[in-house]
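The other protein chains are all here in position, but one chain of the complex has been omitted.
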Amino acid sequence: MSHQPRVVADGVSKWFGSLVAVSDVSFDVGPGVTALLGPNGAGKSTMFRMLCGLAKPSKGTVRVLGKDPRADRSVARSIGLVPQQESVFERLSGREFVTLNAKLHGLRHPARAADHALGVVGLDPADPRPLPTYSKGMRQRVKVAQAIVHDPQVLVLDEPLSGLDPRQRVDMVELFTRLGAEGRCVIISSHVLAEVERIGSRVLVISRGRLAAAGDFRELRALMDDRPLRVRVRTDRPRELAGALLVRGAVVGARLDGEDVLELDTADARALAHAIAPVARERDAHLYEVRPLDADLEGVFRYVVER
Amino acid sequence: MSTADATPAGAAAPSVWTTLPALYRLLVRTQISLARLLGIGALGALVIALGALVSQGDDPTGAAGDVATFALGLVVPLATLWLGTSALGDLVEDRLLVYLWLKPVPRWQLPAAAVAATATLAIPLTAVPIGVSALIAGAGEIALEAFLAAILACLAYAGVFVAAGIWFRRAAWWGLAFVLLWEGAAGLLADGFARFTVVGWAGAILDSAPGSPSEVSAGSAGAGYVVLVAIAVAGWLAAVYRYKRGELD
Partner (left out) sequence: MSTGDEARLFDLGYRGYDGARQRPARAILTLAWFTAMRVLGIGRGGRHKVLPALTLVIAFLPALFNVAISAFADVVLEEDLISYGDYTFIIGSALTLFAALVAPEALCPDRRSGMLGLYLAGPLDRTRYLAAKALGVFGVMLLITVGPLLFMLLAFELAGLGEPATELPRLLLRILVTGVATALLYTSLSLAVSSFTTRRAAAAVATVLLLVVPVFVVRTAIENADAPAELDLLSFPFVASELAYRIFGQEPGDTEAPVAELSTGLVAGGLLAASAMALLVCWLRYRRIEAFR
């Protein structure tokens, strides 16, 4: 890559009549994988459409590689989009579809590029069947193939894991991670948060058309100081351990779940991390498991959109 | 990733000799279906059969002119409507246009390919039978004009209906209203009204044949050639305008 690809939205709003779909969203996304998250109807797909130039912002600007994707057609050469819709060209095979995309991008050897892209997503280029006969997962992979065939610097992926079985999701996650690691700007939306978490930690959360959070979701979790972090601890002396931690102020609440499981609430995860081992030693308690329960992406997401 | 085949950023746009034929072939393939071929083919066969029928009548030339007028006024527009409104209209309805939009291809190419694909399919299925029908009817003196009128009418309607397909959600119905009410009125209202219809100018070309066989004529045949091409171009430009400014799902 000759320069770092960036996607910049500045004060972007989009309304349809009296319905405001996106309201004053600003972000600057560079190389790597960034997840665009939000509940259904939050404005993610509208945002994606504006990033690709498919829709014009009612207010504000979008720049991809420094250019307006709607006004400057040449930017399309650098963008690969996996759209959300499932419809496909009824008369084309997978190879024909991806080759067509390669031709329209002006690739020197479109058929070869198509074969390679299909191989990357795990499809057989020699499959002559028309696209409507493909399973949902195969169609999804073809969509990814057409998005990467021209080696774009920016990838916009709207629900790319939809319809894939677990094995296929793992493969696709590896692919997106690799693409991001190669310096491409990959923006992905998905409802499969556990998978998104594996791809990367940078998130943009949109809720009710507004940007509700941006950044590394672990750092976002640390900012959620009005909600204590919940930690699960399995130990042979739960009562003693809970009492000692409460006295020390490392936790603000404790619940006993069964004979050997504690759920601790802490406002200071670092303090708890420093205190739990010495306290366990003092009380002669064995620690079998210490696990944060809501520090994952799903916990952050729920907090942000429900605020 | 196939970096060897990648197009570097800032490189020239892909060649029109690659992209336009690719779009044209795609649209021909998406428009061709067994139902359409059989349906429009049956109409063409019907026109030929009508030619055979009228050859047995008292005035085959006059009757052949009626057949050609009927074909120009109904068969050609309906066949072209069926193809033209779906060329881009189906892509819009199925939300597939995004795959063609997000490409470094000048916007004029897709509508041009759509008009060309529509005309390519409509002309052999309608214009050829119209010419053949006149020959079979024993009215060979009007066959050439009928054939040419049909070709140009196909082209003009292709421009109109391709544009309708991208402008209107129910393009086929608007096209039907246009054919039945607007074009249909050409034969009923004052002569001057025919100048605002495609069938009127196609009729002008047909009417230049010996015996002036057309019941509807908007003016001179020479003007007819120019106006019909102009209508096709205007339709194409309207489609380009909409394609450039529209927002895609």
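Note that the chains are named A and B in the order they appear, and that numbering of residues resets to 1 at the start of each chain.
Here is the rule we use: contacts are C-beta pairs under 8 Å (C-beta built on N, C-alpha and C of every residue); 3 or more make two chains touch, one makes a residue touch a chain.
This structure is a prediction, so every number in the text was calculated from the model and none was measured.
The chain we do not see here touches B in the full complex. Within the whole complex, the absent chain has one touching residue among B:P14, B:G89, B:P104 or B:G235, and that is B:G89. Listed residues B:V54, B:V98, B:C154 or B:L248: the one in touch with the omitted chain is B:V54.
Of B:A13, B:I32 or B:L74, it is B:L74 that touches the chain left out of the display.
Looking at chain B, the residues touching the absent chain are 35-36, 39, 43, 46, 49-50, 53-54, 56-57, 63, 66-67, 70, 74-75, 78, 81-82, 85-86, 89-90, 169-174, 176-177, 179-181, 184.
The working rule: only the chains that are shown with their structure count from here on.
Per the touch definition, chain B reaches chain A in the complex via residues 1-3, 5-7, 9-15, 18-19, 22-23, 26, 29-30, 32, 94-96, 98-107, 247-249. Those residues of chain A lying in contact with chain B across their complex are 2, 49, 52-56, 65, 73-74, 76-79, 81, 83, 85, 87-92, 100-110, 112-113, 116-117, 120, 146, 148-151, 153, 179, 182.
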